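The complex appears here without one of its protein chains, the remainder shown in place.
Lettered A and B in written order, each chain numbered from 1.
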Amino acid sequence: MTSNRTEYSTRIRDAVAHREPGRSLPAPFYTDREHFDLDLAAVYGRSWVFAAPEAEIPEPGDYLTVDLGPWSVIVVRGGDGEPRAFHNVCRHRGSRILTEERGSTGNIVCGYHKWTYGTDGALRHAPAQPAGFDRSCFGLRPVRLRAVAGLLFLCLADRTPEDFDEVAARIEPYLRPHRLAEARVAVRSDLVEHGNWKLVMENNRECYHCDGHPELLRAYFPTFGYTEETVPPPLRPVYERSCRADTELRQRLDKLGVPHALIEEADGRATGFRVQRSALDLAGESMTPDGTAACRRTLGDLPDTRLGDLSLHLQPNTWFHACADHAVTFSVRPLAPDRTLLRTTWLVHPDAEEGTDYDPGTLTKVWTATNEQDAALVARAQRGVADPAYLPGPYAPNEHQVEAFCAWYLDRLREELQR
Amino acid sequence: MTSNRTEYSTRIRDAVAHREPGRSLPAPFYTDREHFDLDLAAVYGRSWVFAAPEAEIPEPGDYLTVDLGPWSVIVVRGGDGEPRAFHNVCRHRGSRILTEERGSTGNIVCGYHKWTYGTDGALRHAPAQPAGFDRSCFGLRPVRLRAVAGLLFLCLADRTPEDFDEVAARIEPYLRPHRLAEARVAVRSDLVEHGNWKLVMENNRECYHCDGHPELLRAYFPTFGYTEETVPPPLRPVYERSCRADTELRQRLDKLGVPHALIEEADGRATGFRVQRSALDLAGESMTPDGTAACRRTLGDLPDTRLGDLSLHLQPNTWFHACADHAVTFSVRPLAPDRTLLRTTWLVHPDAEEGTDYDPGTLTKVWTATNEQDAALVARAQRGVADPAYLPGPYAPNEHQVEAFCAWYLDRLREELQR
Partner (left out) sequence: MTSNRTEYSTRIRDAVAHREPGRSLPAPFYTDREHFDLDLAAVYGRSWVFAAPEAEIPEPGDYLTVDLGPWSVIVVRGGDGEPRAFHNVCRHRGSRILTEERGSTGNIVCGYHKWTYGTDGALRHAPAQPAGFDRSCFGLRPVRLRAVAGLLFLCLADRTPEDFDEVAARIEPYLRPHRLAEARVAVRSDLVEHGNWKLVMENNRECYHCDGHPELLRAYFPTFGYTEETVPPPLRPVYERSCRADTELRQRLDKLGVPHALIEEADGRATGFRVQRSALDLAGESMTPDGTAACRRTLGDLPDTRLGDLSLHLQPNTWFHACADHAVTFSVRPLAPDRTLLRTTWLVHPDAEEGTDYDPGTLTKVWTATNEQDAALVARAQRGVADPAYLPGPYAPNEHQVEAFCAWYLDRLREELQR
């Protein structure tokens, strides 16, 4: 993406070559500016990155600006109804073009010297240019964009990862019943976490720390994360209840033709992902304090309100949860080696009305609390790994997804260093 | 100036060698710490830099501290009435000596250990030093200072640019009628812009963006910046009105013996500059909302209140405007690769009284608004050029002064890299 190739130091090459599997990453991966720049180039600059739900730009001319590290990307729905993406940089002297986070516009006009681009990226008008000025040389630089069942992914590289079509084809049936492309944004929230983006992702890949998430554990079963082998004896009755709920859920989903099997391919491919559908505790409808639906209108077109929780994880930067009544998207965006933006977006049925059909407080309660708890954990993790006394330590078996994430991540760095 | 010579990297030498003329500068010139350090050494450390109007230090003992990047310079009027400049660094253990922005003092006393210097820089007293201590070895380090028609310029280098005498001789007749050396400071303002200092200067060198300056365009003619060839047909009547005003102004100035011809030598010499006098619209007296004088007392000694606008530009860091009733000085001071201080100072007749002769709000209205508008543009330009997708783009013909500034700037870097 960047025009200048960066020369990485021997130090960084050694760090990538010699990381010990099964242990947390060495400190510089989390603290060092050069590592951060490599992450941006190798991971955010190469992968399909989750940008936003399509619901953010329902109408032609609707746009978003998506900031990823030093990049800013305009995601805009064209007059023809197609979503497209462009670098948010004027082809004249490089000014940022759109400075609002979202809006609606007929043309994309740079506020500096009024260079005017269509929603297809073509330069329509550049004032005061001489005869012979060729506008066709100065269209907005395009960014690859893909919609998958209502979720928009962008790729900053010219050569996109080859396996995304296959991944999209496999996750689409899981998402399809929720009709996210037609959903409406109910609530958004931004949280700046004081830790490296990988600590945010790693933290999300294990429930070893879930004691710190009382709201989340109440929505799931309190035995979430335990297996037949690891569940402590006092929790066995709860564990068995959760197994019965799970069996019952899968039978119901099979009848409805809704896929639910776990696929876990976080490692060993460019587009690491994981998808599963799990039963919820209490009323069993939604990730809410009492498990009842947060929204009266169900999201998709299925008659049942008890579909459990569809949990989708996609590397490098996102996870999703979808219940019958609402969905939540998460987008992880690096700001600095030790700062990361987490954007959370709650989606509901397009006709659901705030106050009547849903209460925003109830809708967002579990994940707002969980995000804040995670942010505190990530901050203390960042401070610890920045201490010279830090030594990478061993992952527990229930942290195998963290190890898979790290293995995937290091493969991305190796590929970049070989370019 | 600095004692340690800096070794610049191959990367920076390549960037200077290979910049494409006619296009905006590559990103690292605006974003990179090493480029910023080179700018300080090659440009601010070598050129005659505008420090302040003499009006800031009217009496013996009056002083200013002028911060330029990491440097701080004391500009003080000596007991003999002469303005002088010294590094604001104690010769004992290096403490900053004067910490206020301006004041008045008999001696220059360091607040740490009371080393006491005269306003001529000589060390007068150093307490508790042993017999044999030679005070003459520890005077303040002098900085070159020149007054030109009431404007003070300083040069941090030992070898000053050779062409400054000539430039001073050519601009002095333009400034002389305004008698700035006798003026009084009416208002000062400081604005921190979130962009590189060159983006601040470049932005000032073109009116391609002047649609964003309604107050400024009202003071000038709305066709400001257009030529016979480029003026849009609907604006032609206004354009012709402005030409008539200009012709009429020049006839009047010729009668008064006030020079007005355009000189444009921003490029091809060490002290790049440009000077011109233009007609103003509306009442035609001053850069105010309605064109009438902001101050009842005229600045200089001329009978006419309609002298148009004297616009003087001097590289690296300043521009000036002078009307019959007041003058405004601008000083651009780098703070960081992406932060710049703009100091604006309004000057009026020494006997003009606030409230009676002028209203500070009216006096400052046009340039306060214009500065704020420019700061917003510079901030968005900085964010854009810091995006990895930025590519240098083509200057329009009406941006030829920006190209001249860039060419001049690159010559300064080349000279520095050859030292």
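By our rule, a residue touches a chain if its C-beta (ideal position, glycine included) is under 8 Å from a C-beta of that chain, and two chains touch if they have at least 3 such contacts.
Only a predicted model underlies this, so the values are computations on that prediction, with no experimental measurement involved.
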Quick one: which of B:21, B:81 or B:130 touches the chain that's been left out? B:130
For subunit B, which positions touch the chain that isn't shown here? 1-3, 45, 70-72, 87-97, 99, 111-114, 126-130, 133, 138, 141
Contacts of subunit A with the missing chain: which residues? 24, 27, 202, 208-209, 211-212, 230, 377, 380-381, 383-398
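Please note the rule applied: only the chains that are shown with their structure count from here on.
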Between 0 and 180 degrees and rounded to the nearest 5, what angle rotates subunit A's CA atoms onto those of subunit B? 120
What whole-Å value do you get for the distance between subunit A and subunit B if each is reduced to the mean of its CA atoms? 48
